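The complex is shown incomplete by one protein chain, all other protein chains being positioned as in the whole.
Presenting chain A:
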Amino acid sequence: MLIRLKGGRVVDPTQGPSSVRDVWIRDGRVIEAPQGDEPADVVHDVSGKVVMAGAVDVHSHIAGGNVSLARQLLPELHVSEDPASAALPFGTARWSSWEIGRLYAEMGFTTVVEPALTPTAALHTHLELADIPIIDRGALTVVGNDDHFLKLLRDGESRDAIRDAIAYHLKATRGLGIKVINAGGPAAFHSGLRTFDLDDVVPHYGATSRRIVETLLTAAADIGIPHPLHLHANNLGVPGAVDTIKATIAAAEGRPLHFAHIQFYAYGKDADGGMTSAAEEISAAMAAAPNITADVGQVMFGPTVTISLDLMKQWSGKAYASPKKWTIFDGDAEGGGIVPFHYKTSNWINQLQWAIGLELFLRSEDPARMLMTTDHPNGGLFTWYPTILALLMDKELRDRWTAVLPEQAKARTGLMSLEREYTLEEVATMTRSAPAKLLGLPDRGHLGPGAVADVSVYDDNPDRVAMFTGARLVLKDGNPVVRDGKALGWAMGRTHQLSPDYDGAMDRRMTTYLTDRFGVGPSAFAVPDAAFGERENFQVEALLK
């Protein structure tokens, strides 16, 4: 099947300057314009529209035990009230997996990564991901706080053994990369500690947070994981956490490292210990360290819920729960803390968090290294993305928002002085090519020949919120899935994973360990194809070597 997207303005900096041209698709892939006069089987006239690759999200909590626990904790946060159409069962069921896929697709997103795939909940997480329609998915395997790994460190096991153990976890849980959460912190919380810094030691294991991060950086490189180690650093939300980020950048020693939701660490402190923006300091540190990438974790206003495996942070954060209820789950390694939170325009600290996030975007020299997230739902829902893009693209709009900032916030941020406005090309880099490349998905995020035909077409509407809320047309693998801002039906995408090899001895070793620990052997982490019945759910991506 030959498809022609006719006459749109193609915005894809990986393929050169934006220009009005056709995009051709054959059998689900972008191709060069066919030679001769071969007629297209389908022509989509997109004259006057903006054509981009489908957008990619590197960090959004869309599936898994903690997400469902949050749904159970807060029924009042997501009361359904619109009937679903016959073509989209559960499509209006608020905060359902089905609604998540629909809303992402309608914004023109075609690939989204769940950043917290815990091994014991791997099958659960993948079952939820498989019920998210339209978009492709991936998930990052959480490592670094479990007893097995910490004992490898304590026992001084070899670099190869650690590489194999991480590869085992990645392959068994079918992750697309690895993530570590407040390295050592959740393990220390189980033992009663309530704070944890880069050089603090996990009780009983003798390993510092720094050593865990360094070890995982080495393992990620040894395995050849395309996505850099995805780090939820120590001291999230603490004034002065900027120092933790700078120390962690130094610890990476030039190796690729991705900071998740870095806004929550871009906090300095004044002489009284009060919070100030450290966005400029973070930006400078990142400018000097080209190995570092980050996503923002932008805060937006309104009621939401924080979902985190950082038990220590959630324990301290429960004091601010709104409404006043919360859940802490001590898992087999991390677990989960669910704390509802209301970011209020009347609260100067929340306003400052909002301003710091925008500062990080606007101060970043390279839109490929400061990616758009809200750490959904922790800083706000992903449905805020169109508004965030509008704020980045329009200084006047920002001025209207900053005009109402309370004086305490105004005095602590440099946001008002930033004149920069993101271009559509920078938006395409930040939301398409850069996240796809960072995740090791080379055929996504661009419209070059060979790319997967995930395409988003937007009206070039000066109201950027409207523009990015409802795409005029979205193609997934070349097939229309959204038209005029509305999903057309339930096509199902794939979940992308890595499948690294490792020494067979690790299979035997893990079988023994898992049998001792759970009594069930390798099935504790297993995600077999048979669990998905007739559904073809997974797609294996290449390693770096």
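Here is the rule we go by: contacts are C-beta pairs under 8 Å (C-beta built on N, C-alpha and C of every residue); 3 or more make two chains touch, one makes a residue touch a chain; residues count from 1.
What we mean here is this: contacts and distances are computed from a predicted model.
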| item | value |
| --- | --- |
| Protein name as given in UniProt for the chain not displayed, "Tol-Pal system protein TolB", "Allophanate hydrolase subunit 1", "Cytochrome c-type biogenesis protein CcmE" or "Formyltransferase" | "Formyltransferase" |
| Touching the absent chain when the full complex is considered, from A:Pro75, A:Pro290, A:Pro449 or A:Pro462 | A:Pro75 |
| Residue among A:Asp45, A:Asp199, A:Asp330 or A:Asp463 that touches the chain left out of view | A:Asp330 |
| Among A:Leu170, A:Ile249, A:Ile262 or A:Ile338, the residue in touch with the chain that has been omitted | A:Ile338 |
| Residue among A:Ala40, A:Ala84 or A:Ala466 that touches the chain left out of view | A:Ala84 |
| Residues from chain A at the interface with the omitted partner, ascending | 63, 65, 67-69, 71-75, 78, 80-84, 89-90, 92-99, 120-124, 127-128, 131, 147-148, 151, 189-192, 204, 315, 325-332, 335, 338, 513, 516-520, 523-524, 526, 528, 530-531, 533 |
